[in-house]
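A single protein chain has been removed from this complex, and every other one stays in its place.
Right, subunit A next:
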C-alpha cells in the first residue's frame, strides 16, 4: 500500500455540488427540453379495485394539441411487465404488473390511460375526455383479513393474497438454539404487537422521465437512483439491445429509496416514445407522486422476547405481516427480509426465529424507504427492550448493557448468522448519556412524577446497529437477490494532471462529488478542486450498481481507493524512468514520487500524466496511460452503530409532545467529511422523528388514500423538529483500507424508537406501555386517559 499524507479526508469541506443544487441552476430531468418533444399525461384509477369494462380514448384524441391517446389494452402486447428483482422464496407468488392496467385496476392511482400532446396543459386537459367504465370488485385492505380462508382476492387468478412466507430459524440454520424451547422455559416472556404505519418517501424532486428515440438509440433521462439497473432492465423488458439504451440520471433531488425503482411511468414513456418516434416527457405532480410512487414500511410485527429475571435475553421470536400493496416492485419482497438480520440488534441472543409473510392488498405497492427493513426491526427490538427493563426492574440502559456484545468480542457472529465487524457500544452509550445529562433528567422525571405535574418527562433510549454497504455479491446470491453488490470506479488522468473520476454510484443529494474528490485528493496528491466526479450517465459510467442501502462510500469508495492505487502503480515506472532510478527506490507522498533518501529529486503525478500524453520517452513495454478501473466486491457488510437518546415532555392534558433534547452519538467508522455526516444524521433523525410523531399514509375503507396531499400527509418542517446534539465515536471498518462504514440511514433507523420510548416512558405512571405511531397529540392524550391508543 502506498503511504500518503491525509489532508482532505476528515476535513469538513463544503459540498462542491451544493451551489448548483441549492439554487436549482442545474439539469434536472424536468429541465430537459428536446426539439419536437411531446408531453405525456396519465389517467389514474380513482378506485381501489375494479374490472375495466371499457376505455374510449377517441374523444381525447380529437382535442387540440393531442397527438396520441391509448389505454393499457391498446399496448398490452408491447408494454411488457414491471420487474421484481428479489424473489425471496422459490414459490413466491409474483403477479403480472403491467405499466398500464389492462383488465383490472388494483389500487387508487394505478395508470389506466395515457394522453400525449404538444404541451403539458393540453395533455392534462385531454385526460378529462378519456372515458373509462369500471365494475367494482371487493377491496382488500386488512392484512389479517386478507389471509383468512375465503378472503376476497387482489389477484383472483393467484388464488391467494399471500405472496410468500420467509423463515429464518437459528436452530435450523445452526447459528443458535431453537426458540420454542427458550420461550417455553423462560422466566420472563414479553409479547407485543407493533405496527409500522405506511409512509411515503416524499423526495423533494418529483419523479420525471424523458425518453428520446433517435435512430435505433433510446436515451432515457430519469430522476432515478438507479440508472445502471434501469438500463439493464429496460433492455430486458422491452427487448431493446442494451447497447441501444442510454440512461442518464442528471442531478436528482432526493430519493430515500423512493427512486430505487423501475417505474410504470418510465416504461409508459418508453412505450409512447417508441410508438410515436418522438421524444416524450412525463413529470409527475405531487398529488400523482403521493398516490403512485411506491410507499414504505406498513407491517404488523408480533414480537416475543424471552429473558431471565436478571434481564439476560434467552430467545426472540418475530412474526411479521408485511404489506406488499397491490404488486411487487423492484425489491418489495426483500425489504422486510433485510430486517430479518437486525431484530437481534446489538444483543447476544442464543435463540431466534423470524418469519415474514408478504401480503397483497389494494393499495399502492410498497418498497424501499430509507432504512428498508432495518428501521422496522430496530423499532421493534428497541421498544421491547424498554418493556423488558420495566418488567425486570432495571434501567433501560442497564438492561441493554447486560445483553450487548462487548467491544472485545468483535468480530462477533450473531444468532442471525452475520458477522459484525467492529464496534464499541459502551463507548457510544457513555458519551450519549453524558451529553444528554441522563442522571439529572431522571431526577427531574422523578420530581415531576412525585408532584403530579401535568407535564411529564420521558427519556427514550435507542442503541442501534445496522448493516451498510449492500453488499457482498455472494450473500445477495444466497438471499436470491437478482444482482450482485460490487461497485466500480474509474480514474482518468488528464494530460494537465487534472483528474476525472467516473463512479458507478448515483448520488441524488449525498455529496459524492465532494467526498470522492477528498479521497482522490489524498490518494493521488492532487488538489481537491482538480478532481471532477462524473456519474449517472451510462455513456460515461457504463457499469455500476448505483446508490441505496448506504453502499456508495462503503463499496464504491473502496473501488475508488483501489483505482487510485492502480494509477500510482502505473505512474511509478514512468516516474522512475524520468528520474533514472529503480522504481523500487521510489516512494509516493503528497503527489510526488521521490527517490528514497533524496527528497529534493521528484516527479509529480502531473509530470507522469504529461509524459504519457506525449509518450515520447516511456520505458519499453509501458502502455501510455495512467487510467485505471477498479471493481470492488465487499467481503462483508459494515455495521455502524450508535446510541440515540431523546428527552420528551408530554402534556398529559392535551397529549402534546415536545422533544426537549435529542442526542445522537454515532459510530460509523472512519469519516471522510464530517459536515456531510452531520447532514446525513440530521436528515435521518428528521425522517425518523417524522415516523414517530407526524407521518401516516391513511386509506379509508374503500381504499382511497386520504393523505393524498401535503396538507393531509403531515410531513414536518424544520420548525417542527429539534436541535440535535451530535457526536461520534470511531470503530474503523476492519475489512478495507478506508475504514468507513456508511451513514445514510443511521439517523432514520435509530431515532424512531428513541422518540416513542421517551413518550411511553413519560406516561408509564399512567399505565401506558405502547402508543401507536404516529404518536399524534390525540393518541397520546387517549393513552394518558388509560384508554389505550
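As a working rule, contacts are C-beta pairs under 8 Å (C-beta built on N, C-alpha and C of every residue); 3 or more make two chains touch, one makes a residue touch a chain; residues count from 1.
By our rule, contacts and distances are computed from a predicted model.
J.: Please identify the absent chain by the protein name in its UniProt record; candidates are "Nickel import system permease protein NikB", "Carbon-monoxide dehydrogenase medium subunit", "ABC transporter ATP-binding protein" or "HEAT repeat protein".
T.: Listed in its UniProt record, the absent chain's protein name reads "Carbon-monoxide dehydrogenase medium subunit".
J.: For the chain not shown, which residue from A:19, A:204, A:635 or A:706 touches it across the whole complex?
T.: In the full complex, the listed residue that touches the missing chain is A:706.
J.: Can you name the residues of subunit A that touch the chain not displayed here?
T.: Against the missing chain, subunit A presents residues 120-121, 124-125, 285, 287, 653-654, 656, 694, 698, 706-707, 709, 711-712, 714-717, 719-720, 776-778, 781-782.
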